[in-house]
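Omission of a single protein chain aside, the complex is shown with its protein chains in their original locations.
Read from first to last, the chains carry the letters A, B and C; within each, the first residue is number 1.
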Amino acid sequence: MTTMSTVNAMTEKDLNRNVRKARQQVSQNEDLIFEKSSPGKAAWKLAPLDVPEVDSAALLGAIERTDLGNMPEVSEIEIIRHFTRLSTWNYAIDLGMYPLGSCTMKYNARVNEAVARLDGMANAHPYQPESISQGALRVMKILSDCLIEITGMDTITLQPAAGAHGEFTGLLLVRAYLESQGNPRKKVLIPDSAHGTNPATAATIGYQVQQVASNSSGMLDPAAIEAAMNEDVAAIMVTNPNTIGVFESDIAKIADIMHAKGGLLYMDGANMNALVGKARPGDFGVDVMHLNLHKTFSTPHGGGGPGSGPVACKKILEPFLPTPVVVERPDGSLTLNYDRPQSIGRVRAYYGNFGMFVRALAYILANGPDGLRQTTEDAVLNANYIRKGLDGYYDLHYTGQSMHEVVFSDKRQAKLGVKTMDIAKRLIDYGFHPFTTAFPLIVPGALMIEPTESESREELDLFIDAMRCIAKEVDESPEVVTDAPHNTRVSRMDETAAARKPVLRWTPS
Amino acid sequence: MTTMSTVNAMTEKDLNRNVRKARQQVSQNEDLIFEKSSPGKAAWKLAPLDVPEVDSAALLGAIERTDLGNMPEVSEIEIIRHFTRLSTWNYAIDLGMYPLGSCTMKYNARVNEAVARLDGMANAHPYQPESISQGALRVMKILSDCLIEITGMDTITLQPAAGAHGEFTGLLLVRAYLESQGNPRKKVLIPDSAHGTNPATAATIGYQVQQVASNSSGMLDPAAIEAAMNEDVAAIMVTNPNTIGVFESDIAKIADIMHAKGGLLYMDGANMNALVGKARPGDFGVDVMHLNLHKTFSTPHGGGGPGSGPVACKKILEPFLPTPVVVERPDGSLTLNYDRPQSIGRVRAYYGNFGMFVRALAYILANGPDGLRQTTEDAVLNANYIRKGLDGYYDLHYTGQSMHEVVFSDKRQAKLGVKTMDIAKRLIDYGFHPFTTAFPLIVPGALMIEPTESESREELDLFIDAMRCIAKEVDESPEVVTDAPHNTRVSRMDETAAARKPVLRWTPS
Amino acid sequence: MRYLPKSDSDRHAMLAEVGVSSIDDLFSCIPAEYRLQRDLTVPRQMAESEIVQWFAERSRENAEGLTFMLGAGAYHHYRPIVIDALVQRGEFLTSYTPYQAEIAQGTLQAIFEFQTMICELTGMEVANASMYDASTAAIEAIMMAERVTGRSGAIVARSVHPEHREVIATYAKYQGVPVSEVNFIENGRVDVKALEEALAQSKVACVLIQSPNFFGTIEDVAAIADVTHKAGALLAVSITEAISLGIIKPPAEADIVTMEAQSFGVPLAFGGPYCGVMATREKFVRQMPGRLAGQAYDKQGRRGFVLTLATREQHIRREKATSNICTNQALVALMATIFMTVYGKIGLRELAKQNLAKAAYAAETSGKSAEVLFPGAPRFHEFVIRTKADPVEIREKLLKKKIVGGLPLAKYYPELGNASLWCATETTSRAAMDAAAEAIR
Partner (left out) sequence: MRYLPKSDSDRHAMLAEVGVSSIDDLFSCIPAEYRLQRDLTVPRQMAESEIVQWFAERSRENAEGLTFMLGAGAYHHYRPIVIDALVQRGEFLTSYTPYQAEIAQGTLQAIFEFQTMICELTGMEVANASMYDASTAAIEAIMMAERVTGRSGAIVARSVHPEHREVIATYAKYQGVPVSEVNFIENGRVDVKALEEALAQSKVACVLIQSPNFFGTIEDVAAIADVTHKAGALLAVSITEAISLGIIKPPAEADIVTMEAQSFGVPLAFGGPYCGVMATREKFVRQMPGRLAGQAYDKQGRRGFVLTLATREQHIRREKATSNICTNQALVALMATIFMTVYGKIGLRELAKQNLAKAAYAAETSGKSAEVLFPGAPRFHEFVIRTKADPVEIREKLLKKKIVGGLPLAKYYPELGNASLWCATETTSRAAMDAAAEAIR
């Protein structure tokens, strides 16, 4: 076993002796844009004004602004270089596998970007007359129809801006429905394996969160739910396949339990990449669910967003959908219907992240029924291939049959002082983005791995090889792992110090 | 002074202690696309055929091809990753300064790319009727007018595809003209400081090359030219400013010498970035010259091309211009005129690299007269700033007043066994692209540095600092320099072995 | 399927490696009765060329090449080309939330720059990495004010964008947040007196106004802040036209500023994705929703950036989080960052000034044949006119000239009669404005 100082003395070559997927390359430094600014540089130019100039001081008086403080002044080439250099510091799907569990980092086809930028799509104003919005409405209608079919539900709203926003909308539908039945109820059941947005959303709507423990297999326990269920409970929020990547085989039974006592079954659709074309939530008892177009339907993550979180639901919830709703007129043209007296109201301005609808629909059209099914099959195959490849190297906390993702734990490595985050960081040296480490909470030290369908066997083999090498390093020289990453332009940041005295903006020194 | 083995033992940190502009970052490996291919993968799909299928065997018989050999079979995401990964191995203007002397690596504005991709520009067929080509012809006409004005010449052809092709075209004009005068003559005078394309072109046209020696200042010597000039000489090819970046102040005198004996003055316009808006070759006696739109007029180099090499000339040469020529009809519409009996003929199919015309014109419109002049001034200022900054560190072989570029020599460093190419390679570690080393031949071990106007003072300071640090390294630990680059994903390639037994294509192993 | 990097023989080999005989074995965990035994009824698989053609047809159905005199919270401005050139780089487009700082410094530094610029423009001390849009940012501001003040409820100006008020109503209803409205006076501004009285009656957490408001009128923020703060409430100011900050003083008296950054280089895209902004005072930062990038250093002392103060967020704090927001509008915020960088300190002001001039001209020419409402208070680039003709008819008339006219307001403010809301930006030509004035006649 090497010691800390040995690591320091190890040459780059030694450190990277097993790294097959990456090397190091010169990488440009770049200051903050404010540090490059100087008065008189400019990247802008306006067309000459074709109307009379105005005296802004006279028009605006005291509220006129004359100074924009520290806003930058730079030229166009400096902007191109600034953001190009910054971009080269990022990992991306376009560069390699992104095995973030629960995030479904799949290929983002460039045709989606191209069609979203067509004049009539990109430059359509949300309030332009419907007579010149038929193309946009058609996109919304066909996407809605496709998503309804894919989920097996009865109806849908595209308005929510992301998954969490969809959860909010979906739970509001539940609440409005129950209220219309006389009692909105008080609680929402949430498994301990759930993503953080589930409890956070329930709280936002004013529901108390009652956590339900997973059973020893990490699965929902119908008996426990039965026990927790009563007339105070509005709904249960289930992720299926769940966050350990396993299909909740008792899902229909759980639906029955909920329905028997007047509650509803909400499904977090983050893991729909395991089901599209193979099984439909509407068929196994789900009443309402959200989809993440930025996961399952390939719209790009963009460094954190934008997303889109449509909510599909059963007929009983339809009257409560947010306004407006796209409907077809007898002549086949489309219109936005605002006249929905029981609606929960709007959850955001306009109609949702329309640009993402275009991209998601382009994805569906590129796939068709056969492609969608094949995609799901490949996603599940890939996860199982990784599971097989890493079995014996990492501890499988729960052994249920994996679907689109597999969750290991750092149990073996933790004994040697190496945590999931260390392994994640070392994976960076091997040319990969790490897996998800932050959850599910039911797996201590989780390594949550979701390859998606977008990885070739070659890339998976490199990943498995890297993970095995790291397992070996943990045995032989754990400091190499706990000290990682070594090959990046910055090493681990002191996050504690950053949070203790947060510096959240640049100020001139 | 460190020894070779010391270099090997130096840590990355030691090696890069003075490097301010760059660090190292993980960089993805990537095999050849053929090595990623496997039967059954596909990135293509055709729309269903809307006409009857054909029996290709019946139609084509023995010439039907049924097997495309080792052409790759890969999916779309693999293509995106393949070329994205490859791209990250390149340096580029978008990443930083590209001080290649004679190459004018300036900012390539993105608006140029956008307008070149407009439907009517990108999808215009060269043989579509003129009635629906007026936009394209207008672009050619206005660009021609601008370039004529900028060069101070009388007329122009946009047909040549690059600088060397322009030289060819220009010399052909000379030849055709002289021929029309009764004698095409035999020789072309070319200074020893000229770019390799000049003699190569003259040879292509069947002219003998007579080299004229530069004087002790690296300048053309009117007396030497006078001596060389006679009725056998068709023309002299002068680069102005010349390849050491100095304005040939005797240029008008040289024109007179040539004209007096019936010869012509050809100017290689590669260095027009020193003159635009400040001086016009047509005014100082040039008869014919080419421009490089991919240098002076900002069309992107694209890893080696495409370029565009318009040839501007005086009235006497106009009858000989390649066909067709854009002319304006009385009604203001534009037409292509093919009826030019004295024309040298075509130098390529269609009308030239039209896409580059669009970009170059967009550049001119973005600048206007004031911007073009300021651009030239900044380019010259930048070169002089570097000259000042490196004076005393590197040997200035010729001390004439620099315009847009400055040429040092490795004289001092060569004494310590370090050559210009070593310094160039070490500059890579410092986050820069090297300067030009291959020429001018009149400067032994040339460091030919052209910053262009696109560099900020900050970037120039980093460059000067890097060059000074390297000069110091040459003194203190030359092996660090002769062994460079150290920070790249590959180190120096064995070019000799590569040329001895060339492997010019992949073959399955 | 052309996105899938596998041949059938890869699949077979992998199945063998996994130890199953067919792919369906991997789906056997799904009870048989729920396994779909048929093709989904979605359109057949298309070639890329067909997809492009299909959307191009939809695009044409949507009409192309329009001039907009329509704003109402979504504005047509020129988008510098560099924006799309840069945000389409795969390293930005296809990267995830920058949790792994060592390979996400590009996104992190860009967010830090975004936060800084938003602070500079709004006069606030901290800004987050983005919210979904201005409407959800507004309700988050109210909820945040509740956390900060420990009070409940808000008074919202009726001159706030009607759809934003609808969103607030939706959120408020189910959370038991009492929300009341305060009306505007003849000059289009908030009725400060009425606000003062309402504040006296109920100890609300927050007053929410919009400036420039829905009518394009700039509010007297200082006066409103005064009465609000006297009553112990926080003032949240919503800005739906970010360009206005180029020439109008930021609402520095506010406690929270929310904003729609769509005008900063984001396509109209039929209403989204846009970019919500939230900025506030440093002392409130721990009650703020959303992601924050902060400066940090690595072991070698190199500066970098990380997502910080995550204990506010759902993935750490779950039901006790400040908000449930997770995915935000990162790439759109990057567009805005690039836009702000292009125009910068001087250009943003000049741009805003052109907008001011264009709208002044448009209002003046329209005013010759229609009544310009809300006189006596300054406007930015929108204005309301009352016409003899039904605004819907005027719209139809103008559409023939490819001009999209003002928004009829009857639906939102029936009391204003034949009123419509018009907008002029640097993209609105004088010819279009003259045509509009003509159509109004």
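Note that in this section a contact is a pair of C-beta atoms (placed from the backbone, for glycine too) under 8 Å apart; a residue touches a chain by one contact, two chains touch by 3 or more.
Nothing here was measured: the structure is a model prediction, and the numbers come from that model.
Novice: With the missing chain put back, one of B:Thr157, B:Thr239 or B:Asn367 would touch it. Which one?
Specialist: Of the listed residues, the one touching the omitted chain is B:Asn367.
Novice: Going by the contact rule already stated, which one of B:Tyr177, B:Phe247 or B:Tyr394 would touch the omitted chain in the full complex?
Specialist: Here the residue in touch with the unshown chain is B:Phe247.
Novice: So one chain is hidden, and I want to know which residue out of B:Gly182, B:Gly303 or B:Pro330 touches that hidden chain in the complete assembly.
Specialist: Touching the chain that is not displayed is residue B:Gly303.
Novice: From the list B:Tyr98, B:Tyr177, B:Tyr266 or B:Phe408, pick the residue that touches the absent chain.
Specialist: The one listed residue touching the chain not shown is B:Tyr98.
Novice: Contact with the hidden chain only, please: which subunit C residues?
Specialist: 48-49, 52, 78, 80-81, 85, 88-89, 426-427
Novice: Across the whole complex, list the residues on subunit A that are touched by the chain not included here.
Specialist: Looking at subunit A, the ones touching the missing chain are residues 26, 38-47, 73-78, 80, 84, 109-111, 113-114.
One rule holds for everything that comes next: only the chains that are shown with their structure count from here on.
Novice: Distance between subunit A and subunit C based on Cα centroids, please, to the nearest Å.
Specialist: 20
Novice: For subunit A versus subunit B, what separation do you get between their C-alpha means, in angstrom?
Specialist: So the centroids are 46 Å from each other.
Novice: Please output the residue numbers of subunit C that touch at least 2 other chains, ranges allowed.
Specialist: Residues 2-6, 10, 45-46, 48, 50, 82, 85, 90, 103 of subunit C touch two or more partner chains.
Novice: Using the touch definition from the top, which residues of subunit A touch two or more other chains?
Specialist: Expected reply: 76, 80, 84-85, 88-89, 94-95, 107, 109, 428, 454, 456, 485, 488-489.
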